[in-house]
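As structure tokens, the structure follows; a few thoughts come after it.
Every protein chain but one is kept in place in this view of the complex.
Per-chain residue numbering starts at 1, and chain names A, B and C are given in the order in which the chains are listed.
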Amino acid sequence: MKVIRCEQLSKSYGHRQALQQVTCAIDGQKIVGIIGRNGAGKSTLLHIFSGHIKATNGTCQLFDQNPFNNIRTAANTILIDDQLSFSNYLSLSDILTMAADFYPNWQNDLAYRLLQYAEIDLAVKHQQLSKGHRAIFNVVYGLVARCAFTILDEPMNGMDEAIRQDFYRVILKEYIAFPRTILIASHHLQEMETILEEILLLHKGKIITHATIDELREQLISLTGPNEEIDVLCAYLPIYARKTMANLSSIIVDAYQLKLSHEELQARGITQTALSVSDVCKYLTYEEGSDIDAIFD
Amino acid sequence: MTSFMMLFLFMLLVITFLLSKFSRITQKFWSPRKIIIGITGYLLLGLCAFLYVSFFAESPIQVLSGTDLKTIEKNSHTIQAYDQEYNASYLTEDHLRKTWEFDFQGTELPVISDNNTPGFHFNVRYRYNDDMPAGKALVSYYQFQDIVDGIDISAEIPLPHLYMEQNELVIQALPEHRVQYYRAKASFMLLDFHRYHEQGGYTLFAPSSNVIVIDISPHTTLEDRQGLIQYLQ
Amino acid sequence: MHIQLNNSIPIYLQIAEWLQHEIIADRLQADEKVYSQYQLAELFNINPATAGKGLTLLLEEQLLYKKRGLGMFVIADAKDKILRKRRNEILTKMAKDLVLEARRLLVSDEELLRLIQKTQEELK
Partner (left out) sequence: MQSLTKLSPILIIKKQVKWKAKLYISALSSLVILQIIFTLLFFNHGNASEGYGRGNVNVQFFIYSLDVYVMVAMLWAFITGLLFSTKAYRRDDLAIISSQASSAIATILVVILYSMIAVMIIAASYYIQLIGLFLRQKDAFIIDQLIISPSILLVCFGSICLFGAVGLLVGYCFQGPIIVKLATILFFIVSLFVLIVYPEFINLQSFILLSNLKISICCFLLAILCFGLTIWIAHQSEVSAL
């Protein structure tokens, strides 16, 4: 069952193309990471999903309906980002009361317990919270609403390391308790990769890859060996990155296009190492000439 | 119209300023609950004020109804008609407000009315009265109902000032007198004014002038140098 | 329980590895119910689907069996199977390393065999 289907989705702001012909489909009840560098179009995509903005071209179907300004999809969608704001007249506990009135699956007890754990005073206003506390409150708000489609846009921004770990666990536990589709956009892939099932990798408004974590991890490998041997490989393989130190070179290549077996590589003195998911994402979104070292040469 | 527009714009500015100011202050100190209580209190206060005004605030001055005004207008017309015919029968006790008695020497009574003073609007009449002894004059002041915009202001009209000076009777109006009323009209003046205007409403009928009658004995002559005083039968 | 997961090895392999370890250590007995994917997910702080993948791997290797609606259970001879498999894998790898190292040191095959026989006798 697909929760979201996008066909040729484009969004432009004037001349700037935020999204270009994005086609994707996301299964229900999965935790999906939306990964991309700054300005990759993550937020734009998420705002289209949440119905806040309208695509310039193409279609987007959420629960088989167009989400733009659609109250029916809105009832099952919650978007948490750092722009979430509440009336100045509401204290945090008032906000929880109000949300409980709106969201049928709202878990008020859980919200109270989580906020107590994070030592957030419920008598204050949302605007008065520190950046980290506000982020915590927003995540709690997004999770206890238990919407079938939960979007967290950079949810952990501003939280300290320890509480971030706690809240990745909170997301996971809440997901287990009430399975739903959760999209998390974040820069901190390394921290959260274990709780993700799939990754949607965006770059410059396009989808680079949409795969499970393990598929993505296996997509690229790093090969290290003598310069001459690596040069041979470079001749017929697309190279994502190359680093040369003395007479040793290491390259990042597509694992599926590498037709050589482990033994053959070993025979040539090339060692093969797996990459972490975040490294894979980093290399997949590498631009030519975006090597930071090149600036200093 | 331009001044009105200026006022309007000024009010707009004031309101914008106040709203922005107050919303910031109220946000800090007032919770919605307190504001609701405050507003409810204000409305209740208004209700109490209404009840108090409607039960206890008997207005001392009555506003005449349309039918009242019609009869008064009719009366006024008949009075004017009588007045044209020099018929004294309309000068009844009802309208008599004050009498003066003056003594004078001789058989001539010169009368000077200071009709240059603003607000002098008496008709002065004289008649021969057989009951009057010579050397005596009885001056009676008759006043008719004076209605302004539905309000009877007869009681507020000051009496004329009469006195004898060097064997002459001087009639003088008192200096201008100012009356202020505070009227509650629970409607739109803007609408009402234009509507009455259009319908030719506002019955501003010219009321009959008040009359000063000087009774003298038939053997006396009244000397009227200004040619104001008319004879009454 | 928190176990430090390695970033560059697929998590589901690490889960499968851990479960096998539990079976060897007798913490999971024969015919005992193993952790569900959700329990594993909470245990390791991983996505339930990943945990499920680890379980499926063991199911395919016939170390676990499935009872409808009840979950997965350890096959009676799972421990033996694992031990046998590990024995094979580890020994094969060590033998391979030995041969490669011998070649690098220019030791002839006969010499290597003699060395092995000698070592076996010494350790008797």
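Here is the rule we go by: a residue touches a chain if its C-beta (ideal position, glycine included) is under 8 Å from a C-beta of that chain, and two chains touch if they have at least 3 such contacts.
The shown structure was predicted, so the numbers you read here are calculated from the model rather than taken from an experiment.
Undergrad: If I'm reading the header right, one chain is hidden. Which shown chains does it touch across the whole complex?
TA: So, taking every chain into account, the missing one touches A, B.
Undergrad: Out of A:I53, A:I230 or A:V253, point to the residue that touches the absent chain in the complete complex.
TA: Touching the chain that is not displayed is residue A:I53.
Undergrad: Thinking of the whole complex, not just what is shown, which of B:V63, B:A81, B:L96 or B:A134 touches the missing chain?
TA: If we include the chain that is not displayed, B:V63 is the one touching it.
Undergrad: Please output the residues of chain B touching the missing chain, sorted low to high.
TA: Within chain B, the residues that touch the unshown chain are 11-12, 15-16, 18-19, 22-23, 26-27, 30, 32, 35-36, 38-39, 42-43, 45-47, 49-50, 52-54, 57, 59-61, 63, 117-121, 146, 148-151, 153, 156-158, 173-192, 194-195, 198.
Undergrad: Could you list which residues of chain A touch the chain missing from the display?
TA: Contact residues on chain A toward the absent chain are 1, 28-29, 43-44, 47, 51-54, 63, 69-72, 74-76, 79, 83-87, 89-90, 95, 98-99, 101-105, 141, 148, 178-180.
One rule holds in what follows: only the chains that are shown with their structure count from here on.
Undergrad: Of the chains shown, whose Cα centre falls closest to the middle of all protein Cα atoms?
TA: Nearest to the common C-alpha centre lies chain A.
Undergrad: For chain A and chain B, what's the span in angstrom between their mean Cα positions?
TA: 85
Undergrad: What whole-Å value do you get for the distance between chain B and chain C if each is reduced to the mean of its CA atoms?
TA: Distance between chain centres, rounded to whole Å: 115 Å.
Undergrad: In whole angstrom, how far does the Cα centroid of chain A sit from the Cα centroid of chain C?
TA: The answer is 33 Å.
Undergrad: Which residues of chain A are in contact with two or more other chains?
TA: In chain A, nothing touches at least two other chains.
Undergrad: Show me the residue ranges of chain C that touch chain A in the complex, using the header's touch definition.
TA: Of all residues in chain C, those touching chain A are 5, 7-12, 38, 41-42, 44-50, 53.
Undergrad: Within the complex, which stretch of chain A touches chain C?
TA: Contact set of chain A toward chain C: 30-31, 168-169, 172-173, 175-176, 190, 193-197, 212-214, 217-218, 273-277.
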